[in-house]
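Shown next, in structure tokens, is the structure this report addresses.
All protein chains but one are shown in place.
The block that comes next holds chain A.
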Amino acid sequence: MTILGTAFGMVFYLLQVVSGESGYAQNGDLEDAELDDYYSFSCYSQLEVNRSHHSLTCTFDDPDINSTNLELEICGALLEINCLNFTKLQEVYYIKTKKFLLIGDSEICVKLGEKSITCKKMNIVKIVKPEAPFNISVVYREGANDFVVTFNTSHLQKKYVKNLMHDVAYRQEKVENNWMHVNLSSTKLTLLQRKLQDDAMYEIKVRSIPYSSDYFEGFWSEWSPSYHFRTPETKRAEETDPVLLTISISSFFSVAVLVILACVLWKRRIKPIVWPSLPDHKKTLEQLCKKPRKNLNVSFNPESFLDCQIHKVDGIQSQDEMEGFLQEAFPPQPEESEKQRLGGGVQDPNGSPEHTVITPETFRRESPLECLAGNGSACDATILPCPRSPESDENGPHVYQGLLLNPGTTNNILPPLFPLQSGILTLNPIAQGQPILTSLGPSPEEAYVTMSSFYQNQ
């Protein structure tokens, strides 16, 4: 049994070896090579060319070959069958079938009768030739100044060969063989108008090839039918809107005139308004005072006030204290010395007080602040500075307690400037022997000067 089994095993082994792939025909190498060159052929496949059917087309490279008795057969990489025979149509051999495995290599042999003359290994998925694109259209977009090129391909609905690279070629019809090429993977292309000649006729066409990095590879498809279109005439100068042109020119000139005027009138008119110069307050005051009265001596020179009694004011005391003090300060007959003690020209209207007190309230009441607050009657009086000219006593305005009165105030009963109130202002009883302000009457009011009084008297 062992010997029998061994014998059978050897027989089967030899059978397998013999029925395996041949490749040891060393003697026929040259003949095979010559035959391969003579019967050289090329094939391409088209998948799902007719719904789910694929096609395989082969032709001999030598057009002069006598292919009368020659047949082509494909074996391997087929579904459910081993081999298929080609159908011959004139000089072209083709197969239409669904039985391509699409995996692995097939062998296509040239047969003369039952004898295979030459064979070639081919992979169906590596010799794919796509179908030609179709329905090219070119649409001009006036607003965008470009041309939108669109086309269609049947591979968009296929299962296998879906990814294609498209080659769009266009040229001006007058110029021969000057094709411009654009590669794209989509079915839409935009051509800029500025890259094309104006008012010219153009021809455009498209072809496809399987994407190189895809599983399927192959050759370029046939060109699509050409499409012809004409580029518009660009009237760029003439198409300019005249209204727009007029407006732009007038605007330019207006701006130019404004710039010139600004430069010319800058120093005289514009700059004083934009950046007015601040006047010197002393000079302004002198100007204000100079204008209304030529014979009015106004000066801030301290030497002009040598004949005036000027007393320094120290502080303010409480009311009770000062009320008592005032009672003592204002006896019926004021003395000269007491008057000298009055600093700032404060006097009691009833007599010459020993010590005159000015209350802040009264001071405030009669102060220019009340004038600013709108108390008109209180603002009617204005203090006249010392010295006064004799002429002003007679012909000039009336003076009341050293105050220059407006004409309207002479008929009014003028209250004392500083009646006795709380919050008393103490005076510095210095400079004895110095005359009291002669401009002040027997009342304890104190004269004061305000800029507003000067301004009012204008």
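Basically, contacts are C-beta pairs under 8 Å (C-beta built on N, C-alpha and C of every residue); 3 or more make two chains touch, one makes a residue touch a chain; residues count from 1.
Definition applied: contacts and distances are computed from a predicted model.
The complex appears with one chain absent; UniProt names that chain "Thymic stromal lymphopoietin" among the candidates "Translocation protein sec66", "Protein YIPF", "Thymic stromal lymphopoietin" or "Exosome complex component RRP41". Contact with the omitted chain, checked across A:80, A:176, A:241 or A:303, is made by A:80.
Listed here are the chain A residues that touch the chain not shown: 1, 77-82, 101-104, 125, 159-160, 214-216.
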